[in-house]
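So, subunit A:
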Amino acid sequence: MSGEIVLKVENLSKFFPMKKSVFSRAKHFLHAVDNLNFQIEKGKVLSLVGESGCGKTTTGKTILKLYEPTGGKITFLGKDVTHLHEAEDKRWFHSKTQMIFQDPFESLNPRKTIFDIVAEPMNIQNFGTLKKRELMVMDILKRVGISPPDAFLWRYPHELSGGQRQRVAIARALVMKPEFVVADEPTSMLDVSIRTQVMKLMMELIKEMNMSFLYITHDLAVARYMADEISVMYLGRMVEYADSEELINNPLHPYTKALISAVPVPDPEFKRKSVEIKGGIGKPIDPLPRCRFYDRCPFAMEICNQKEPELVDVGQNHKVACFLYKKDGDTVA
Partner candidate 1 sequence: MTDSTNTTVETTEAKLESPISIRMKLMWRSFKENWKIFSQSKIGMIGLYIVIIFAVAGFIVYPILADTVWKTTSLNAMVSYNPVTGYDFLQNNPAPPSWAHLLGTDPLGRDILAQLLYSTPREFMLGIVAALITVIIGTLIGTIAAYFGGALDTFFMRVADIVLLFPFIPFLIVISGMMQVDLLTLALIIGLLSGFGGITIVLRSQALIVKSRPFIESAKVSGASDSYIIVNHIIPNVMPLSFLYMMFNVTGAIFSEAVLSFFGLLNIKMSWGLMIYTADTAGYIIGSNIWNYWWLWLPAGASITLLCGAFYFIGRGLDEVVNPRLRKR
Partner candidate 2 sequence: MKKFLLVTLMGIVVAGLVFAGGTANYAMLSDVTSLNIWSMLGPNATAWNFYATMGKYGSLYGMSDLTYQVVPSLADGFWTPLEKVTEDGTTMYVTTVKLLKGVTWSDGTPFTADDVVFSYEVPFKLQMPGNWMSNLPPDLFIKVVKVDDYTVKFYITHPSGNFIYSILMSAIVQKKFWEPVYEEALKQKDPAQYMMSYDKDLLSEPSIGAFTVSQWQKGAYLLDKAVPNYTFKGQQEIEYANGAVRYVIPSLNQDNTYYGTAQGTVNNTFVTGPYVDSIIYRIYQNQTAAVSALMKGEVDYILNPNGLQKGFVQQLQTNPNIKIVENPSLGFQYIAFNLRRYPMNNKAFRVAIAYLIDRDLLANKILGGNTNPLSSLVPPGNKFWYNPNLKAYGDGMTTIQRYQAAIKTLKDAGFSWLIEPKIENGQLVQRGQGLMGPDGKLIKQITMMAPSAGYDPIRSTAALWVEKWANDIGIPLYADLTSFNNIVDAVFNQNFNFDMYILGWGITIYPSYIYEFFSSDQNVPGGFNSPGYTNPDFEKVAKAFLDSTDMNVAREYAFKAEEYLNEDVPYIVLFAPNVIEGYRADRISFAYTKCLDGIQSGYSGYGETIYVKVIQ
């Protein structure tokens, strides 16, 4: 697996202060993203999987500068983009990156026409003439399956169905042919039959435009379908990382195992055996220096309570952060 590395994230952290009022300094921090490392190659899709509150969305938004990272380094196309100060750099970065949001009902401004929505990235970047923008909008709309595009150009989002709206959102994200796109659960709000259409469409476009994708989802099955690599997150930490088929077929981390076993199977005759884990997910506010899964882990050990496990490569590009494993797949216990 070699190719141009589009995005490299090193030790990325994002803490949110828990403040009561503007007058008091924050004493507690929510460790939404804690020491994250990964990279995405050109044309590849990495999927971040985890339960709600695990920090996957924060990761995506931090990379795209919606949040200022607390620590770490983000390299995009070989350039350090952790902190962008120059207007020119910002312009460059924002024209090369994009995001697709979960809710097609909310991510389109209801007061703008489809044309305005799709052309907005170009307007903001002052890209091309109006004429050129129109043509590009028409073009991308056609490619996302909104046809005929000129019939939709001057409509408002509320006149469109959910599937169409998500297509428009995709069109908007892709109109400037970005290098890198964060897709935050883009299909979770869609109906089953539409969801498949949109997923297929995205797959096609990724191939066609050779983009890199960070695909955020809570659904492992969707991740498996969409992504080349999957990374599982738990309470702000990455617990496991592998190529998608490897991860699905050979999960190592107890949490990943639980996650996979909990996915219902559309087969009434199939009886899953689920991994029993205790309790529910909490919030990583000022977490103790220990494995964050410690409280729920059925295999918790003494060491898990003492320090945080590092992400170790157990071979075949499969990394896991658990004291049960050492390098190259050796099992400790």
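Inclusion criterion for the candidates: all candidates are chains of the complex that A comes from, given by their letters.
The working rule: a residue touches a chain if its C-beta (ideal position, glycine included) is under 8 Å from a C-beta of that chain, and two chains touch if they have at least 3 such contacts; residues count from 1.
Predicted model, so just to flag it, every value in this text is computed and none were measured.
One candidate from 1 or 2 touches subunit A in this complex, that being 1. Residue ranges on subunit A touching candidate 1, taken from their complex, read 21-22, 61, 64-66, 90-91, 93-95, 97-99, 101-103, 106-113, 117, 120-121, 124-125, 129-132, 134-135, 138-139, 149-150, 154, 156, 169, 172.
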